[in-house]
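Note that one protein chain is taken out, while the other chains of the complex remain in position.
Chain nomenclature is as follows: A, B and C, assigned in order of appearance, with residue numbering initiated at 1 for each chain independently.
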């Protein structure tokens, strides 16, 4: 079974989930617009962090699919579950943006962190199902790249779990960690590691 | 006429319909967020069941298109009608999520079930139009796969009809059946049947 | 310049515009859901007519692109303007669904008709720019198909203009005509004319 339609479906979900983040940006009518546009700064930060995070995951999904020769149905189903969590991300992003400066910051930071932890877990499931025993890997894939991918995705669930648990102590620190993780992945993808 | 643009349009509608489900997730402002996030659990369940259902239908549509050599205009129109129902699905999903715990559960469960029954009917129409007399089937398609597809899609409308009618007695049981059907198709797609 | 990315962008806009129609479906909270689901029947009709209309236009755009060898920048710009009107369609569809049973039916029917008339005009502009003097047409395109396309698209603006003007007398008749036009195009695409 060719992999092109899985890529098309995945690219669609990535693009839509990322672009729907813009619907989270809202100002309250009846207040001076200038003040409103400054007041909602957490919305911009949440938008930028989450769009970048989804973008980096898309870059990595791209890289995974590039190593793969073919897809089977279990791989498709794992991808559907993975994309289900990707498409969910705009919801906790909206919560984080709206509540991080309120008394409900902790619930929002937990919701965001749990979602991203699940995303990282399912991304690993997608990868390891394809890579275990070279099940779906191309004959001519570079073993160094394949090993490197596996190694670089493994810490994801742990990193996001820690940032999530931090929300129990300080939601603001937790949110800052989400931003730092995104920044780290951007740098890791672009400056340090090259494909 | 090549089939690639039908696939692109279909993948777009599948991806958007699935991703728009995230807009169904809402909390009421002014209530503690933690409590709200627990209270809306039916929204998560409805999201997961429906995203998975759309995902499985997408996997199957993928499989159908893989057996097909070319498309004609009636096949395109049948696909447009089929995709019309796919794109409709987020609406009854929102109703099911919002009303299953209220006195309006029955109407919501009926709306969801009727939509999924229609989806299954139109999926069969798409398939049988393509497969009857081998009309659009590739020369080199595996007859065993073609027969298998036909056989596996036939019960869909009946299964969803039964789950819909159950809503007249118990909307909650009906909703549970929708979940079980999705779970069955996930297992059937991935564990039992392999392509 | 290859035509594949124009097709991808167009397929995206078609798929999104059609799928966003589902956001027009809303019920009023606080009323019994069963009654609400019956009361909003014009929303279902408007959804079905418009999704089908967008789908048929997509099928025809597909057919146009199939006759074309390459795209130039003016063709791209004409397509951008055409797609601008396609993406606009969900707005008058929402108005038609909400207002056709109210005293504001006329304004809603006019808004819908003007939008569809513009769509038909721009579709002709796209086609005639490509076809005039065979500017962008494939060498091996069937002249009978090319002539047939031109002939079948010409009446569109006139047909929608008439249905729009009818709204000045009877918005309901106008809305019925929009439905009949969609039905005619479905039958013409699938049963009468085959590609």
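Note that in this section a contact is a pair of C-beta atoms (placed from the backbone, for glycine too) under 8 Å apart; a residue touches a chain by one contact, two chains touch by 3 or more.
Computed from a prediction, not measured in an experiment: that's the story for all the values here.
Touch with the chain that is not drawn comes from one residue among C:87, C:121 or C:141, which is C:87. Considering the full assembly, C:23 is the residue among C:23, C:38 or C:132 that touches the omitted chain. Residues 1-2, 5-6, 8-9, 12-13, 16-17, 20, 23, 72-74, 76-78, 80-81, 83-84, 87-91, 95, 99, 104, 106-108, 111 are the ones on chain C that touch the missing chain.
The missing chain lies against chain A, touching residues 7-8, 11-12, 14-16, 18-23, 25, 27, 32-34, 37, 47-48, 51-52, 55-56, 58-59, 62-63, 65-66, 186, 189-191, 193-195.
Note that only the chains that are shown with their structure count from here on.
Fitting chain A to chain B on C-alpha positions gives a rotation angle of 90 degrees, to the nearest 5. Compare each chain's C-alpha centroid with the centroid of every protein C-alpha atom shown, and the nearest one belongs to B. A separation of 25 Å divides the Cα centre of chain A from that of chain B. In this assembly, the C-alpha centroid of chain A lies 36 Å from the C-alpha centroid of chain C. Across the assembly, chain C contributes no residue that touches 2 or more other chains.
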